[in-house]
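Every protein chain except one is present and positioned as in the full complex.
Labels A, B and C are assigned to the chains in the order they are written; within every chain, residues are numbered from 1.
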Amino acid sequence: MRPRPSSPGILVLRQAPLILFAAIVLLFGALAPKFLTADNAINVLIQAVPTAIVAVGMTFVLLTAGVDLSVGAIMFLGGAIAGKLLVGGQPLPLALGAILAVGVAFGALNAVFVTRLRIAPFIVTLALLFIGRGVALTITQTRAMNLPDSFLQLGATRIAGVPLPLMVLGAVVLTAQVVLMHTPFGRQIYAVGNHPANARRAGIRTQRILAAVYIICGFCAALGGILSLAQLGAVSPKFGEAYEFKAIAAAVLGGTSLFGGRGAVFPGTVLGAVLIQSIETGLVILNADPYAYPVVTAAVILIAVLVDSVRNTALSRLTQRRIRVDA
Amino acid sequence: MSDAATARSWRATAARVLFSDYFVLWLCVVYVAVVAPFTPGFLTLENAGNLLATLLPLFVVALGQTLVLITGGIDLSVTSIIGLCSITGALAMNDDTGWLARSPMAMPVGAGVMLAAGALVGGFNGTAITRFRMPPFIVTLASMMGVSGAAVWLTQSKTINRLPDAFNALGGKTTIALVIALVVGISVHVMLSRSMFGRWLYAVGHNARTARVSGVPVNGVILGAYICSGVLAAVAAILYTGQAETGSPVLGQRILLDVIGATVIGGTSLFGGRGKVLWTLFGVLFLKLVDNSLNLLSLSLFTLTIVKGVVILLAALLDSLRTRLGPADR
Amino acid sequence: MTSAPAVEFQGIDKNFSGVPVLRAVTFSVAAGRTLGLVGENGAGKSTLMNILGGNLRSDHGRMVLAGQPYAPGHPTDASRRGVAFIHQDLNLFSNLTIAENIFLTSFPRLGGAPWIAQRRLHTRTTQLLHDVGLDLAPDTPVERLSTGECQLVEIARALSVDARLIILDEPTTSLSARETDALFALLRRLQAQGIALIYISHILEHVRQLCHDVVVLRDGAVVAQGTIATFSTAALISAMVGRSLTQLYPTRHGAATGEMALEVKAVSQPGIVRAIDFTVRRGEVVGMFGLMGAGRSELARILFGLEPHASGEISIAGQPLAHADARRRIEHGLAFVSDDRRHDGLCLHASIADNLALVSLRSHARGKFKLIDRTGWQRAISRIREAVRLTAKANDDQPVQTLSGGNQQKVALGKWLLMSPAVLILDEPTRGVDVGAKFDLYQLMLDLADRGSGLLVISSEIEELIGICDRILVMSQGEIRGNFRRTEFNRETLLTAALPRETQT
Partner (left out) sequence: MTHPMKFFLRVCLLAACTGLVGCQKSETTSAGTAGAKPLTIGVAFETLQTEYWVAGFEAIKADLKKRGHTMLEAVSDGDTNRQFDQVKNFITRKVDGIILVPKDAKTCLPIIKAANAANVPIVLFNRPADKSDAKSVAVVADNFALTRETVAYLVSEAKKAGRKHKAAILIGDLGDINAIGRRDGFDAAIKGSESVVEVVARIPTEWNQEKAQAGLVNALQASPDINFIFTSSDFLLPSIVSALKTAGKYHQIGMPGHVILGGFDGDATAYQLLKDGYLDATGVQDVYFEAAQCIQAVIDLRAGRTVPDLIRDPGFVIHQANLQQKAAQMWGAQMSKK
């Protein structure tokens, strides 16, 4: 009565995202050999850091079958406040603290509306996207603010030869992975995403779990914002725009389901973020027609999701319960 | 005891208002009553005309979104479809290079080309979602990026004007636009409430598996909803392009959140199975009233953005209140 | 018995928006004994158990647990006090492993650290699985388990929190006879260890087999209680329904005509079913019996065109339709009531009218635009409502969700009536339906047969098949292992045929 043990076919299917990723990297490598250098790999990784960190937070929310559209607004608002503080001569740690505080506060606000007032996450976070961007635009009066060099140094610092952004990403991914896979809280997130009503009946404090994932997501958005700013050196009015879509796309490309309960930060989401960044970098290295960028990116996302859906159909057929043993 | 009784009757009245189809319309009336005294030029005939002109195209796109939301999906690509249709139509019928240039058939054929382009993108979305079982959110997100990128590419960022006057009148003359929107609105209303396809849409949104077991062609229904959404976005593109008298690949690029916001404010559920033409009309009216009054008050864009966020949140709060005052849990 | 009862209910009252659901419920359960809690759907059993399990709070009254006052505010309070609740629709998470499901709210941790002690989790789960007799690895994902195995995992979870009182809500509805026997053996072992059980079920034989005491609820009040030996089954039923039911099954009037309604020839799908051959004639009621996992539901879905099959021929009313989709088969007169009412049978949030009209919409569509003829539609709905004897209290535009299980099932069946199906396949049509409504459903089914439809009734309850069928097919391991006429009906023969021939791993 047991399903059949994993056959080679199943193994290949399970690794489909990885295979697709390798295929894209190799394709770019064949077209432009520079793409396959170690320097470029590190470069792509560093650039993928902000997206990856925001997407890690997004993964927590998606695992509960929710969504957070306000991440980009959080990044912008945090940056705007930090910029004001820094331009006003406040020390760097205070500014960094302020960004993270904004992230946590917005996450908490999302959490209150989702858990206490029971509004659909899509609407809550959509509204907070508007409010967050509006407040940030009021603060900056749409001016771009240049951040002091100390901020840029964050991005350029290397510790024991490893760039600081990569260290931060590593720490975030490791923490997230341990939390999701090896703590009661993490496993309960999966349970809530699988079946919220059952989770409540099983004695899980679902409201607390939901609140926590939105706060985590807010925090990650803020942290991603810091790392992005550390590369940019300035806060512009478009900062963080459409980041919500980028983060969702990264998570989904990594195999996280929008319906909750399925997905993982590592390798899934991280791989998704790196994949998106690889496409952009690859196109620049190829000196492709600028007009082609969005079209190519969209096509790759579609193909990746298509592969994923074909894979799921095939997997569910292959691992279907069998009633009898037939040849 | 009597306190409890009054409280109950108060609740009953509140519930009656909240559950009425016209709830959002009441909200609009209240909003106008509160805001009009402070807003110069708000209650003028001219402003009513302005309001109508901006409301109609948004209403038409939002109708398409309503159909998709009823099936439990979402269409993020509508704004890109507007841009794409705008330039395909303009490429076909502009007076300089269009293949329909100066032909008497330019207007009808050009509009037909636009509708076909909308149907094509909608059909693509629907096919990916039904045939290949991809999540609507990602499919339409990708086509939002891809279609808009392609539209800009196609024109090399240029906008195209010198369109036939007959075409410009479709969107530019509010009376004609009103007739178009009315025809579209009534057709969709009849379709939703009276036709077999309409009942199927709701059934699929409520429970696609049950619908399938009951003999509903689920995939066809979903595909139909996305094609409708694409075609309605194309109709909106005709109105918008006519208003601007120019085809532009970035036309309507910023209204996505307005479209979804207005539909949801009207009361259409994001989880499928619930939605009506009237609800969407009132939702659009409410959003546009807020927009228009804040514009007249000459508030900055930032304030407007914030207020819009608060309004969406308030509408959602009221909706959640509605569901809680509704039938008891068991 | 000297020790305090495991739990005592003292005058429990509960209202839902002004409607009383429980009225002064008072009884107690002794440690080491099993109490059967019976009553029709809507009698208040679930509400009472939800209060005991900490999901709801009572308006009045109190509970005493092992001599201590007990007022749980949350399910965790209940489990902390040793009360475990095993719900009918099992409370497991398919995306987690067995071990994670068991310890979801009480993971063993590494000292004071927040993370899970994986090794301890593994050993404790292995021990618990051994206790309940389930031979599986702790890290097996739950989505790979059968319903019976899931049931055992639930019990293992109850044991993991050292439950002194376990509530079981309809635990056997989706179990095979063998699995049920194994479950009962386990439950008896638990009794012997001094654990008290509250056993809720519609299957009165099971209540008689397992329970020491019984409490009958009707309209939220206790109408009878005592040791099980003092009640005959008939007495229990009349206490439940408030009147005496003279018979459990309606009388059969019609008989099969010669015409073929459904012909299945050599249908095979590797790994699922093999060489399925049978026929159903118009006016015939054919039963299909088998243990859980014998392939009955899978076969039903293949016949209806929801799942593929590799070879074989399926004809409906003489029309070969082997590779048509469900929609074409419906057009040719095939109808299907799935065992999964919530997912396949009803749109729970949609209105009664919309659910009833869903199948026959096409016949009310007029003109090029397929507009619905409202008056005809309305007339059809009231006709069905009358035919299925749907409760008069319910409004046409009320969501189906608000109906009781029995009435929901009437809607799920009713939507097929208008098309006068040539063949109707019913998968577990009376599961989770109370005694009174069951009779109505049987009557409906037989009426359909009398009017010339062929019925294929799939069920795990031998009694019900014997009660209404003209012929019973027995399925096992994806094959048909027997075809019995009415005169050959016999519990033992049927069961023997249903048992797997050789044990598989």
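The rule is simple: a residue touches a chain if its C-beta (ideal position, glycine included) is under 8 Å from a C-beta of that chain, and two chains touch if they have at least 3 such contacts.
All of these numbers come straight from a predicted model, not from anything done at the bench.
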Inquiry  = I'd like to know which visible chains would be in contact with the absent chain if the whole complex were considered.
reply    = A, B
Remark   = Contacting the left-out chain: of A:70, A:110 or A:228, that is A:228
Ask   = Of the residues A:94, A:197 or A:284, which one touches the chain left out of the display?
value = A:284
Note = By the document's definition of touch, the residue of B:196, B:251 or B:270 touching the omitted chain is B:251
Note = Where B:32, B:190 or B:297 are the choices, the one touching the absent chain is B:297
Message = Touching residues of chain B against the unshown chain: what are they?
response = 7, 11, 14, 34-35, 38-41, 44, 46-47, 50, 53-54, 57, 152, 156-161, 172, 240, 243-246, 248-255, 291-301, 303, 307, 310-311, 314, 317-318, 321, 324-325
Request  = By the contact definition given up top, give the residues of chain A that touch the hidden chain.
outcome  = 32, 34, 39-40, 43, 47, 116-117, 141-144, 146-147, 152, 155-156, 228, 231-234, 236-239, 241, 277, 280-281, 284-285, 287, 290-291, 293
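Note that only the chains that are shown with their structure count from here on.
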Ask   = Counting C-beta pairs in contact, does A-C beat A-B or the other way around?
value = A-B
Chain B and chain C: spacing of chain centres that average the CA atoms, whole Å = 44
Inquiry  = Need the CA-centroid distance for the pair chain A / chain C, whole Å please.
reply    = 42
Ask   = So how far apart, in whole Å, are chain A and chain B when each is placed at the average of its C-alpha atoms?
value = 30
Note = Contacts from chain B onto chain A in the complex sit at residues 128, 132-135, 137-139, 141-150, 152-153, 156, 257, 260-261, 264, 270-271, 300-310, 312-313, 316-317, 319-320, 324
Key: chain A residues within the chain C interface of the complex   = 1-3, 178, 182-185, 187-188, 190-191, 193-195, 198-205, 261-262, 319-327
Message = Per the contact definition, I'd like the list of chain C residues that touch chain B in the complex.
response = 16-17, 304, 306, 326-327, 330-331, 336, 338, 343-350, 354, 357-359, 361-362, 364-365, 369-372, 374, 398-399, 402, 415
